[in-house]
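Structure in structure tokens, see below.
A protein chain is absent from this complex, but the other protein chains hold their places.
When the chains are written out, they are named A, B and C in that same order, and each has its own residue count from 1.
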Amino acid sequence: MLKVALIGATGAVGQQFVLALNKHPWFELTQIVSSERSAGKKYMDALRDPKSGILRWHSRETIPEYIRDVIISRVEDISPERFDLIFTALESEDAKVIEPQFAKSVPVISTAAAFRYEEDVPILIPGVNDQHAELLNTQRKNRGWQGFIAPLPNCTTTGLAITLKPIMNEFGVEMVFMTSLQALSGAGRSPGVIALDIMDNVIPYIPKEEEKVQIESKKILGDINSKSITPATFKVSCTCTRVPVLDGHTEVVFVGTKRHCEPEDAREEMLKFSKSVAVKKLPTAPKDFIVVHDDPTRPQPRIDREINDGMTTVVGRLRQDTVFSNGLKYVLLSHNEKMGSAKGAVLLAESLKDRKFL
Amino acid sequence: MLKVALIGATGAVGQQFVLALNKHPWFELTQIVSSERSAGKKYMDALRDPKSGILRWHSRETIPEYIRDVIISRVEDISPERFDLIFTALESEDAKVIEPQFAKSVPVISTAAAFRYEEDVPILIPGVNDQHAELLNTQRKNRGWQGFIAPLPNCTTTGLAITLKPIMNEFGVEMVFMTSLQALSGAGRSPGVIALDIMDNVIPYIPKEEEKVQIESKKILGDINSKSITPATFKVSCTCTRVPVLDGHTEVVFVGTKRHCEPEDAREEMLKFSKSVAVKKLPTAPKDFIVVHDDPTRPQPRIDREINDGMTTVVGRLRQDTVFSNGLKYVLLSHNEKMGSAKGAVLLAESLKDRKFL
Amino acid sequence: MLKVALIGATGAVGQQFVLALNKHPWFELTQIVSSERSAGKKYMDALRDPKSGILRWHSRETIPEYIRDVIISRVEDISPERFDLIFTALESEDAKVIEPQFAKSVPVISTAAAFRYEEDVPILIPGVNDQHAELLNTQRKNRGWQGFIAPLPNCTTTGLAITLKPIMNEFGVEMVFMTSLQALSGAGRSPGVIALDIMDNVIPYIPKEEEKVQIESKKILGDINSKSITPATFKVSCTCTRVPVLDGHTEVVFVGTKRHCEPEDAREEMLKFSKSVAVKKLPTAPKDFIVVHDDPTRPQPRIDREINDGMTTVVGRLRQDTVFSNGLKYVLLSHNEKMGSAKGAVLLAESLKDRKFL
Partner (left out) sequence: MLKVALIGATGAVGQQFVLALNKHPWFELTQIVSSERSAGKKYMDALRDPKSGILRWHSRETIPEYIRDVIISRVEDISPERFDLIFTALESEDAKVIEPQFAKSVPVISTAAAFRYEEDVPILIPGVNDQHAELLNTQRKNRGWQGFIAPLPNCTTTGLAITLKPIMNEFGVEMVFMTSLQALSGAGRSPGVIALDIMDNVIPYIPKEEEKVQIESKKILGDINSKSITPATFKVSCTCTRVPVLDGHTEVVFVGTKRHCEPEDAREEMLKFSKSVAVKKLPTAPKDFIVVHDDPTRPQPRIDREINDGMTTVVGRLRQDTVFSNGLKYVLLSHNEKMGSAKGAVLLAESLKDRKFL
């Protein structure tokens, strides 16, 4: 068993880490950190909002027994040498300071954006760009670290990159237009989205989100040489919105391809990719990496987000585009807190361990 | 005062007609028709759902006094010679049969799709393609009618066409990708969208909606010659979704233009168009035809849908596109039951009367 | 294995029957009936709404394999002699006609109100009033039936009766005031509650609901003699409302007791009752019949409704009442489609079989 610590354990993403690491066959979570305010409290007690008295545990699954009474530590209480791996679920500004301190001696897998755009840092989605992990060795060398920082993409990038991958492989991708309808949990819960702002409403803007998706999707689908990644050459344009949905980001995608591509062929490629994906045997990997619906009313976030415990990207409405001479359009659903975040990070850890990076 | 009848008076759109015609300075609503089941009942009584007992009046505005006790007629009770104009708010299959019966002798303004795609039928948005009204004369001649059928566009087309118009005029439009986040009231209320289907959810499909928007926007923005309309030459691709919002369709638009177009210039053109639009002095016309927000969090349906009583198209997030060499992206909000439907139909009637078509 | 048929298989309650009978160790569902319109279709196909194209399957659990392709029969296709038991999930008017036809020869367990108020018909909640099942023998004799009709209570009665039972046993109950905040699924889905009616809203009225709860709770908690049930003598007053919650009825209860009753003692009695309840070993019985929360923010429908797959009544806010000299107040949550309906009916079937009524 590898010993792991979790920094940022009480937030939205932290809670999903706690679930994803419950009874994990390879990783044992032995120390957790949260904000200064929570230090010294039991995990359960730290989740309770002092004003409303509400327990801020969001998942339908109950709080696992193993974590309820664990006392929350301060960052400075973590001795990196006692851990094989550190998961972080931090705001970007905090990640910038804290993650390198640990990466000196131990691998860090992060959900924050802080290091995603640095040259020697890959943005990894298990099964999609596993070969980019090589860059972690460059990073170690460059920085003189024993560990490394391996960030996940933004949760909105994940589903887009996963579905573009098989299309790009077979037909080439030239242009992508994407509109997201993002769930509330993507904004976290301190306080995240306020009910008065979103009920009977849509917020057509999420700060910095569109830039992240545009840059990250090209980096993830880019080519690696020994020292860095050359981003994919397609162009991408996004508009990101928030809708009154608890979990699960819906994305409406229009793709211009290099070569002609029948929807039926794209479907085939997606399913072929789903079957052959390298990570399939890892403990946290889903039975299906991608599911494609024929039912035009799917995917729906409330109905489809929990398929394979949120690790599957669900595609629907796959059809010929009417603008591009070669092109497709489709709708995808990706669980922003599972595959798109904490549980995807655990899958990444498994994949890195499997390939001896841990 | 022109005497008008309303066919389809109790549905979602019909209720908005009742509001838009309340104390109207030019039109007097003197007879109303609804389903067979409602005939002979008072308007108020016909609105009540027999099972739940709920009064199915959806608007925040109360039911106007003038209509409460009016007895609902059958279609066959309407003597067209007693009316100067008939408004219809019917399902397409019913419109196909009923509207021509009346159009033989009296103008019909319709919110149904039944005749929109016929060659001698214009799809009119007041202020956008007023010159297409000429086709009504061709229609009269072709069909030997004294009246005509003048349909409004689908409620999702309206805001798109209104915002594309000034861009097309000044910069040319080549391609349009549009994703809609449509409100519940667009599906009507018999029964419309069921709460169990949409709460905490998105439905990524609205039957036939995308095709309508794709065809109608090109016809509306096309050129008219003596006998027919040549559709605009741009290409358009849509994905239409339903979200848990009561009223107001949000549309996310990506536009490729023929000539370079700074967002600031597009903004100017929209405002210039808004100011100069021909219909501005009509009784139902809004103070602003288009409003453009600088605040990136706008438009929001709950906050912005009732500006100028739902007759204004609200634009926000106007910015350079990152895919097109010449292009823009923006978000628009259009009230699907006001400008996009009944109240837009009354504005059309005003505009046609103003130009002696009535 | 007992052979069972299900009449009313596609509605909200019918779907829950399909789930509750999936891989059931004692009952095998071999024929299903739905509306005339659905007869001859596969189960899956009958669930699809013809207009919106939406599959009207409401549960988070997917449609079980065993039922997907089963062809829906007509009522008249059911040969009662081929079944050991018939479950019905019908509207009351239909139940009135159909259920007696079958009860002549085979036991019928029903979720409809049609026969609940007849003198020789018990309203059974497994574990609460099992001794009332004796009345089924009287019913058989009275009516000359080989079978019987055993109706469940209204879904709003269930949680109330379950929580009153241990209080009544120990302290006596004199008066009950109850306000319900009922979930959408309680209204079914054909069409059930329309989204435009309930979003950002409360409907303070559910036709006939209050009368049902008031009568049924007294009958269930009454005493049986050989021929009939003497209702409990407490008085009860209800107001039933509909709130925008998918599943799970919340009920706010004020109880005046005969003897003094500390909240802590009521809690003890509830837990004691929960532990000792007779049905605990049946296949569908929950681990906990009642759970009592100390956390004052519980129960919450979204968080607590699926505990023990919806078979547990969850109690919270148990405290001294400030009006009654002897009294309590509390909040309860009961899953209206699980314990309160189809799955409760299957538990009742198990309980009746266990005691040789089947």
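As a convention for this text, a contact is a pair of C-beta atoms (placed from the backbone, for glycine too) under 8 Å apart; a residue touches a chain by one contact, two chains touch by 3 or more.
Just so it is clear, the model here is predicted, and its values are computed rather than measured.
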Kindly state which of the options A:Val18, A:Leu135, A:Val193 or A:Leu333 is in contact with the chain not pictured.
-> A:Val193
Quick one: say which of A:Leu2, A:Ala39 or A:Ile54 touches the chain that got left out.
-> A:Ile54
Omitted-chain contact residue, chosen from A:Ile203, A:Val291, A:Leu333 or A:Leu347 | A:Ile203
Listed in rising order, the chain B residues that touch the chain left out are 52-55, 60, 199-200, 295-297, 302-303, 306
With the missing chain put back, which residues of chain A would touch it? List them for me.
-> 12, 51-54, 56, 58, 184-185, 187, 189, 191-200, 203, 205, 207, 244, 246
In the full complex, which residues of chain C touch the absent chain?
-> 175-177, 179, 181, 199-205, 214, 235-237, 239, 241, 243-246, 250, 252, 254, 296-303, 316-317, 321-324, 329, 331
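Criterion: only the chains that are shown with their structure count from here on.
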Can you name the chain that lies farthest from chain B, using the mean of each chain's Cα atoms as its centre?
-> C
Cα centre of chain A to Cα centre of chain B, whole Å, reads 41
Of all the residues in chain B, which ones touch at least 2 other chains?
-> 199-200, 203, 205, 244, 246
